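The complex appears here minus one protein chain, its other protein chains still in place.
Letters are used for the chains, namely A and B, taken in the order the chains are written, and counting of residues starts over at 1 for each.
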Amino acid sequence: MRYLGLHLRARRIPAALAAAASGTLVLWTVVAVFSEVPDADISLVTLLVLLLAAVVAPTLGGHDDALDRTSALRWLPRRAAHLLVALVIILALVLVTLLTGARFGPAALVLRDAAGLLGLTALGAVALGTARSWFLPLAWTLPVVMTPFAGASVPLQALTWQTQPHDNRTAAVVATVIAVAGLVAYGVRGSALRDIRSAA
Amino acid sequence: MRTISAAETAPATYAWSVHAEQLKVKAGRHLAVDGLDLRMQNGVHGLLGPNGAGKTTLMRALATVLRPAGGKLTILGQDVGGRGNLRQARRGLGYLPQEFGFYPRFTVREFVEYMAWLKEMPKHTIPGAAQRAIERVGLTTRADARMKTLSGGMLRRAGIAQAIVNNPLVLLLDEPTVGLDPEQRLDFRELLRDLAVDSCVLVSTHLVEDVVAACTDVLMVNEGRLVFQGDANTLIDHGGPNDAGDSPAERGYSALLRRARNGGVA
């Protein structure tokens, strides 16, 4: 247990948890105070999940990824577990709101977006390094939230999977593919190594 | 014998470049420098002492990064702990911190020029001064390389270049020889002697041999106090055959430290 605790601290988990909880609280308050209906708008649900995925991003690497790599530990199951636990925490944080007067749901949508955006963050970590891992999910999702697409074109539905209705099959497929790709790539390769000095 | 420069013969309004009386400086909550008396003039001063003795805290106070918690500290005639002109004193300071921070995307030249600007050098003198400083530390060929591409030793030299760019009257170098290879250390000693002609250089180090070879004056601190100040030969004289160390200077260091820990002062 002691080593798990140390590992979590090395990955800045306590700070991330605090940030995730307070971010959820702030958005929940916005909806609770200003919204006239109990269900949060789909764009706000997506944005909350995006925020939580971005908060997870810095925990995907330690202070010195090169040092991590030299250890004899088997990283694959640890990294995979890291992502899965992050997914569970995001789901828990968001779905708890379903019991309150300002609901961020439905659960299927939260699961799809959380899995997809976490996968995208993990892919970002593999490609760009931990510090830049949030570039990819943000760069994709913010423009999509800004220009929602409600038509029948399958390629455009795939492109805007984050804000499609929860029962849209194309969006579910895209999110699953990204999630699996992110899980596998991050599990196998981990965060890209970058000069710590140049990373921010 | 070294030649006397114009700067030294020019009438100074102060007797000592650095003058501390009963100086107290806090590192966090802990009083790391506790009642230290110190007087320094031009020359190379080597600062020795065990880890945790307060060397870095003293350096930071002399660099005006930390404000004294008590006592009096005068640098270049300015009472920097009290009402003196801090800005005036800082213009004459050069400082290389123990952990040298820099912008990795800047080239060496850009960074040194930026430091010169921060030290409020006249604008037209900055490019020339930066070039000279880079030449003096032997980084001319890497002057336009980004800082992040430099090796440890080169970074240290870039750090020394920024410290000397404004021809400081008081130069504070905290462990400058870390990462330098033996040949570079020899060059560095040469540079120190050269700089000391018209400035007061304080070098903190763990390498006793460096001090003996390059310093005209040796300072030793322990538990926040000055326990020895004198030239290298005096340091060596303190050592006896039974003291720990592989060289006379190291034996002198061990003897002084032992005596300081037993409560005595040299």
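Please note the rule applied: contacts are C-beta pairs under 8 Å (C-beta built on N, C-alpha and C of every residue); 3 or more make two chains touch, one makes a residue touch a chain.
The rule is simple: contacts and distances are computed from a predicted model.
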Out of "Glutamyl-tRNA(Gln) amidotransferase subunit A", "ABC transporter permease", "Methylenetetrahydrofolate reductase" or "proton-translocating NAD(P)(+) transhydrogenase", the chain not pictured bears the UniProt name "ABC transporter permease"
Among the options A:8, A:76, A:145 or A:184, the absent chain makes contact with A:145
Filtering B:40, B:93 or B:221 for touch with the omitted chain leaves B:93
The one of B:82, B:127, B:152 or B:240 in touch with the missing chain is B:127
Missing-chain contact, candidates A:19, A:158 or A:173, resolves to A:19
Full-complex touch with the removed chain, picking from A:51, A:94, A:122 or A:178, is A:51
Absent-chain interface residues of chain A come out as 12, 15-16, 19, 23, 26-27, 30, 33-34, 41, 43-44, 47, 50-51, 54-55, 57-58, 130-131, 134, 138, 142-143, 145-146, 197, 199-200
On chain B, the omitted chain is touched by residues 60, 63-65, 86-88, 90-91, 93, 95, 97, 99-106, 110, 113-115, 117-120, 123, 126-127, 162
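Assume only the chains that are shown with their structure count from here on.
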Dist(centroid_CA(chain A), centroid_CA(chain B)) in Å evaluates to 49
